[in-house]
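Okay, so here's the structure we're looking at.
What you see is the complex with one protein chain gone and the rest in place.
Letters A and B mark the chains in the order given here, with residues in each chain numbered from 1 onward.
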Amino acid sequence: MTITTTVNGVEHTVDVPPAASLLTLLRDELGLTGSKNACEQGECGSCSVWLDGELVCACLVAAVQADGRTVRTVEDLGGADRLHPVQEAFVAAGAVQCGFCTPGFVVAVADLLECDPHPSDDAIREALAGNLCRCTGYSKIVAAVHLAEGTAA
Amino acid sequence: MTVLTRRGRVGESATRVDGVPKVTGEYMYGSDLHAEHLLWGVTVRSPHASARICRIDVAGAARAAGVACVLTAADLPAARTFGLEFADQPVFADGVVRYSGEPVAVVAAETLEQAQLGADLVSVEYEPLPAVTDMEQALRPDAPLVHELGNVLRHVHIRHGDGADADAEVWVDGYYETAMQDQAALGPEGGLAVPAADGSVDLYVATQWLHVDRQQIALCLGLPEEMLRITLAGVGGAFGSREDIHMQIHACLLALRTGRPVKIVYGREESFHGHVHRHPSRSWIRYGAMRDGRIVAADVRLLLDGGAYASSSGPVLGNAATFAAGPYEVPNVLVEATVVYTNNPPCGAMRGFGAPQVCFAYESAMDELAAKLGFDPLELRLRNAVRTGSVLPTGQVLEGPAPVREVVERCRAVPVPPEEPREGRDAIAYPGGAGNVGRGEALKRGVGYAVGFKNVAYSEGFDDAAEATVTLRPSAEGPVAVIRTAAVDYGQGLYTVLAQIARTELDVDEVVFEPSSTDSGSAGSTSASRQTTMSGGAVLGACREIREALVGGQLEEAISRTFTYHHRPTTGLDEEGQGRPHVSFSFAAVRAVVEVDEELGLVRVVQLAAAQDAGRVINPQGAEGQVEGAAAMGLGLALTEEIQLADGAIRNASFTDYLIPTILDVPPIVSEFVEEPEPDAPYGVKGIGELATVAVTPAVVAALRAATGRALNRAPVRPDDLVGIEPSLRTSGRPPVPDVPGQRPIPEYHGLGLGQQQLMKARE
Partner (left out) sequence: MSGPSPGTLAEALEARAAHPEAVPIAGGTDLMVAVNFGRLRPEALLDLSGIAELAAWQRRDGAVRIGAGATFAQIASDLGEFPPLVQAARAVGSPQIRHRATIGGNLATASPAGDALPVLATYGGDVLLASVRGERRLRWDEFLVAPKRTALAEDELIVGVEWPVVDGPGSFAKVGTRNAMVIAIASVSLQLDTQARRVCIALGSVAPTVVRAPEAEAFASDALDWDDPQRPLPETVAREFGALAAAAAHPIDDVRGSAAYRRRAVDVLARRALAWAADDWRKAA
């Protein structure tokens, strides 16, 4: 099926298999491999993206459901020459180890800070309950959120 | 932002060298790789734990749309098996399958979907055979044999002093179990094999040791090692699950057959089947002590379930056995430790490598002993703790620092968080978290301690050296250090540490890394908490040689030095388990504060405090991160993580039912470091990454016992155990000690190929 979707500000018209996920579309069709597939079932949050401005797991969105909609991924937050404050905070706080969960966390944290610019620790943990990390034990991720809230625009 | 360019030296919290590409999503993991005209590979796996393969029909699959190639054991060109220690694991099951999930065939097709459909069309006729799925059953004479050489893979016997016959005034006798844990690295297995016109292959893969992969893969491809070049792809965590071969041989075979690049990535479900797990354990442990608190005897029977293939079960057992009496001065020790083959999924390396299983047993037994003696649990540890100069049950003298007392005191000194008010909390601040199950009912706090220890680097005579090449290059902006190492950084921050060492030794700010590949010599595995010592030592050595070459002169052209770092030699175990099996040791003390909802058996961990013997901390922020992550993994084994098997098949191969801790499950973690430098180690470092995993599990369970009064002799503890539905585990007694030719893994006595051992010998 042919769909037209705007990803990171660029409109794409793509042919997709009927039940392919948005994650597959992003990674395999559009080469945007920043969003990761770690669980295939929306448990881990590594594929977190924005669909029409709402935080979702791309693996649970069918590609056809992105037709006529806008998608925003980690690649849109910032590049190496101009990092988003959340990205900077993750590096500075030591919240990145293997990094596989990091894009998903960065998107989820950016989303959190847009809704709640100064979240409590409890609010942070509840908001990030759907993002799994195996390397960090989460402590420095919480620290990164606090660091980012101080510098976020 | 200046913090991102914190090009720190040794001792500073230098910014991660690979942090920026990871936060932007540009960092390429094995599962992100792409090549033009690539084919996707999908593996066909056995659903049976034990079966004969009567027939494989690939015709339907081969004809399917988009399918380029289907391979089975019939298509293997050279060596048909591989393995880290012994080449006992078939590339494809050959006439018989020995575990549920074992690869039987592989299909390559134009799209992933076509490959999956093709895989569904591979028709395999199985005749199920009797399976042995219990580790004690495996020892019985009438048990089905997994391999012809028998179900005992290794037995280690250690006898020190009078063994178990010592006189003691008080004895405790306990039985403890730990479940099969999974590394559950977020990044799944993945890689890309690209064939070249001359019959060689380039493999890009997420792994832990490039060279030992190459050795095994080349033998199975029938290629000389120079015709297989392995370049490291980004690794999304490993924790032991990338030490064994996963998709590498399959992808290379397909690539060579089809002449096209082949990409294989495991989904989460397949990932559970595609790598080894932590050995489940059963421990029978007796401690004998005098009333004044001196432990005089330890008597341990340990059993590990190795699953269907050897992997690194031999060394895991050796490790576990040598640590089984705990970090205590015990003059009389008997350890009988066995790892068996079963038709369960293969087990191998996982963070801790045998130490977590025995730590749970000995620390639980220590608490029993303390209670029986009327001693404070920590006082009992302090009374008996080893120190520099102590003799371990293997006869090895603890030569380096052994600050057990210091780590215990530092841990104890961490303030315990004050009790929160019972009522009025946000719903998620009660045990049960987001489930809204309580408003403060039946809450009970508990505090528990555990002390653990582990070795650094490889043991029992294995010379796991590490090579690194450093080049100092002049440039307009100042000298640049270039590091070339085959060492894998799979998240722990090794490359950052190596950069810090180079900056310190060469007084430069700029450090760049060349890609890690088999173009360099082996750096050994990223495991056993060894790389800061080993690759750190190699970089340090190369830098020092560069400095010597530069003495007095200016840097006019690039200077390059390659250094191979060796740790001090170790020995194997003699017939009484005596020797000098380990390079060095490090120790940790952990305290867990938990809150239990006693009616529902749900747990909220309030705080974990870990005091660790680190030798020298190269990067404080990085070291904390390692302790925090290790602690979370230990917490998982204590509370929620268990691979559940039914007749040898994994029932919970997904993240919905294999539960790793979420951010709502892991509390704030306080880490303390005791720095007493290890002699002969670069900067005096010790390994950091595993100890908290070892000691957190028993600390959490001890805290749960304190809160509930329940015996709790199994990890993970389930709600059933905490509310008392589930009675304490019973055992029908210690399994018999098998009759074995010696201390080495049994396959060695049958002259089987020695895997990575061969690699090391070949280099001499």
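The rule we apply is simple: contacts are C-beta pairs under 8 Å (C-beta built on N, C-alpha and C of every residue); 3 or more make two chains touch, one makes a residue touch a chain.
All of these numbers come straight from a predicted model, not from anything done at the bench.
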Candidates B:Gln578, B:Asn652 or B:Thr731 - the one touching the absent chain: B:Asn652
Please pick, from B:Arg580, B:Arg604 or B:Lys686, the residue that touches the omitted chain in the full complex. B:Arg604
In terms of residues, what is the contact footprint of the unshown chain on subunit A? 1-2, 18-19, 21, 40-43, 45, 48, 54-57, 59-62, 64-65, 67-68, 108, 111, 126-127, 129-131
Go through subunit B and note every residue touching the omitted chain. 116, 120, 267, 269, 427-428, 431-439, 441, 599-602, 604, 639-640, 644, 651-652, 656-657, 659, 661-665, 718-720, 723, 725-726
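Definition applied: only the chains that are shown with their structure count from here on.
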Rounded to the nearest Å, the gap separating the Cα centres of subunit A and subunit B is 29
In their shared complex, at which residues does subunit B touch subunit A? 1, 3-4, 13, 15-16, 18-29, 31-32, 34, 112-113, 183-188, 234-237, 239, 267-269, 426, 428-429, 433-434, 490-493, 621-622, 624-625, 627-633, 654-656, 660, 662-664, 666, 668-669
Subunit B partner contacts - residues on subunit A that touch it in the complex: 17, 27-28, 31-41, 43-44, 46, 73-75, 77-80, 83, 87-88, 90-92, 94, 96-103, 106, 122, 124-126, 128-142
